[in-house]
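Heads up: the structure comes next, in structure tokens.
Left out: one protein chain. Kept in place: all the others.
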Amino acid sequence: MQDIVCTVVENMAIAKDTYHMSLMGSFTESLRPGQFINVSIDGQYLRRPVSIFNVRHNVIEIIYKVVGVGTDILSKKTQGDTLDTLVGLGNGYDLSKSGDHPLLIGGGVGVPPLYLLAKELLKEHKTVSVVLGFNSKDDVFYAERFKDLGCADVTVTTVDGSVGIKGFVTDALPENYTYVYTCGPEPMLKAVYKAMKTSGQFSFEERMGCGFGACMGCSCKTITGYKRICKEGPVLTKEEILWDD
Amino acid sequence: MQDIVCTVVENMAIAKDTYHMSLMGSFTESLRPGQFINVSIDGQYLRRPVSIFNVRHNVIEIIYKVVGVGTDILSKKTQGDTLDTLVGLGNGYDLSKSGDHPLLIGGGVGVPPLYLLAKELLKEHKTVSVVLGFNSKDDVFYAERFKDLGCADVTVTTVDGSVGIKGFVTDALPENYTYVYTCGPEPMLKAVYKAMKTSGQFSFEERMGCGFGACMGCSCKTITGYKRICKEGPVLTKEEILWDD
Amino acid sequence: MGRLSVTLCGIEIDNPIIPASGTFGFGYEFAELYDINCLGTFSFKGTTKDPRFGNETPRIAEAPAGMLNAVGLQNPGVDKVISEELPKLKEVFHKPVMANVSGFSIDDYVTTCEKLDKEPQVGWLEINISCPNVHGGGMSFGTDPNAAAEVIRAVKKVTTKPVIAKLSPNVTDIVSIAKACEEAGADAISLINTLLGMRINLKTRKPLLANTTGGLSGPAVFPVAVRCVWQVSHAVSIPVIGMGGVSSAEDVLEMLMAGATAVEVGAANLVDPYACPKIIEALPGAMDKLGIQNLSEL
Partner (left out) sequence: MGRLSVTLCGIEIDNPIIPASGTFGFGYEFAELYDINCLGTFSFKGTTKDPRFGNETPRIAEAPAGMLNAVGLQNPGVDKVISEELPKLKEVFHKPVMANVSGFSIDDYVTTCEKLDKEPQVGWLEINISCPNVHGGGMSFGTDPNAAAEVIRAVKKVTTKPVIAKLSPNVTDIVSIAKACEEAGADAISLINTLLGMRINLKTRKPLLANTTGGLSGPAVFPVAVRCVWQVSHAVSIPVIGMGGVSSAEDVLEMLMAGATAVEVGAANLVDPYACPKIIEALPGAMDKLGIQNLSEL
């Protein structure tokens, strides 16, 4: 973990209430797909955790949705503004389990961390299949960027069918894959958990106090004991997940 | 009273911890010498009252001393920054009482409101004498600007004698004058009260909640009843003052 | 009935926005700025049997996301309020006003309420048993269920107007006090008064306020206020007026969702004199976003 004052390079709307922000800073740690950053926002006491979409040189790219006061303030930042940011938080995805043909399943703002993951898996010459689910056409973003990376196939689903396959991500899963990496809202994760035919890794979201393991604000129960989403997570393996209900 | 978003035109240090700020805005009310503005400062809950140093066209000039967190934030504002400001607060000085030869006595950050007052009195062809007291050379500001206005005589005193007459303002009062206008720290006001040979008007300072008469935070007792420093004040006549002790 | 209107103890008000006592004087300062008839009503400056100057200054201090005050119930006394303030108010405010009453003995409260009861301008009597800034009265009535009930019972005997008990959060069990007031006949509960706080002047190493301690208000206390409103509104069957740090239309909705029937706005008026009309104007838009048709449904 590093505490860095980042400079906003770009902050643009890319879908309904959805923004793509690039932050420049002197990161010394190498950042892994599935990790997140924790951004201090003026006027808000708690930082806001946001997953990493992409990393290039000294720039971290994030994609976030405006869901409240904090993200609304974030959406108004412009080039040159600075943000105090904790970077390199969480465990991230373990790429070594992917097999030859990993399947990446993202829903809504769960899509972004899969982009850096796809990039890294493609570097290792894996065949990457991608299924991205959104509510509606206005919410869809960046499916084409996954194609541009070189993913073998990229399928988009929308709940209302306004673009891509009508339905949920689980209505569009391919036949063959060796492993699943997924990130999205909990109902989607549960559906994927039931539908998937291999093992896999799930990235979870939770309200956090600190983001670095100090406050126990984001604990969850797993088969292998209590875990902090911010520290031992946000990525859990299918085998350790213990659903609430 | 008007609530206006002002733009900072200039904000420069002019003496030790002392700043001169010019604020541009669309003021429709005419502002009187001795009135003050109440400035909203980011990160602070309460506004900060500051007396008016000068008014020209659509610019209000203020002079303030950094005494705490709020004024420290204010001192860091730069050209183009905006400040939500309530303008035209308080009663201000009554010029009609001045006679031909008013004496203006200011101490430290009590000096600024006397500048606009001198300007207005001179417009009415009065002979204006000025005595300005400071702690030390580093604290002195703008004595020459009173001379430039055309004041008949401007005397500076410093407690340590590093410039001007060594001592307090009361050690440098002229022989002849028709009326006194004064502003400064309470011990100075008390000393002036005792030393002056005519009637006069005193401008008081107090911690305020609202600045416009709503909260009763700055009340004081006078011979003519309870007064709010922000509303019936900050200027009281010599005859109505009731000293605490 | 409009989208914003609610009924408070049988009196319909156009909206639930009520400037809180001590932050709105007797209304004139604000009437110079905007038409105060846009308000649901307002609670006027805490009135006592006799005139009071209140505490020495400084009475005000800055706090993180809030302020401390120790005004100490400065007011001209009930007789002058009736003879001077109410007639002046009549010219600028044409709705029932909420009379806020403080006292140092049961008799004080009774005398003041008896007099205000005769004023047709007064719609409600808000009985302040929670002022933290006066000694030998005020808050001491509001920290004990029996003493609180005694005040309410005595006041109820001398008025037919709805009686609202204004409670302090500086207690171990606010629910027990609210219930005692309900049993004693209170028609509504308003809460919270300020939290007892203090600041020190680092240069003098002495308390910033002449009164040593003062009442904390502003956004800082909002979560405490929401909690108190929730607890009390789930425990009593009379209406609850929520207050404490309310500064936006969203805060108002949060208070109503916590169980409040109406909302008082305090410190916000002092830092933004237009706070209340801004909130009233913003409410319909905030309701639209959340799918709320009428406030009365919350």
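When the chains are written out, they are named A, B and C in that same order, and each has its own residue count from 1.
By our rule, a contact is a pair of C-beta atoms (placed from the backbone, for glycine too) under 8 Å apart; a residue touches a chain by one contact, two chains touch by 3 or more.
Just so you know, these numbers come straight off a predicted model, no measurement behind them.
When the full complex is examined, the chain removed from view is found to touch A, C. In the complete complex, the hidden chain is touched by one of C:Thr7, C:Gln121, C:Thr213 or C:Ser296, namely C:Thr213.
Residue A:Gly70 is the one among A:Pro33, A:Gly70 or A:Gly200 that touches the chain missing from this view.
Touch with the chain omitted from the figure is made, among C:Ile11, C:Met198, C:Ala235 or C:Ala282, by C:Met198.
For the options C:Leu8, C:Leu39, C:Ala63 or C:Ala165, the residue in contact with the chain missing from this view is C:Ala63. Summarising the interface, chain C meets the missing chain with residues 61, 63-66, 68, 143, 170-172, 195-200, 202-203, 205, 207, 212-213, 216, 218-224, 226-227, 230, 245, 250, 253-254, 257-258, 290, 298.
Annotation for chain A: contacts to the undisplayed chain at residues 1, 3, 40, 44-47, 69-70, 86, 206-210, 212-221, 226, 231, 244.
To be clear about the criterion, only the chains that are shown with their structure count from here on.
Highest C-beta contact pair count among chain pairs: B-C. Chain A and chain C, compared by their mean Cα positions, are separated by 47 Å. Rounded to whole angstrom units, the spacing between the C-alpha centres of chain A and chain B is 57. Across the assembly, chain C contributes no residue in contact with two or more other chains.
Annotation for chain A: no residues touch two or more other chains.
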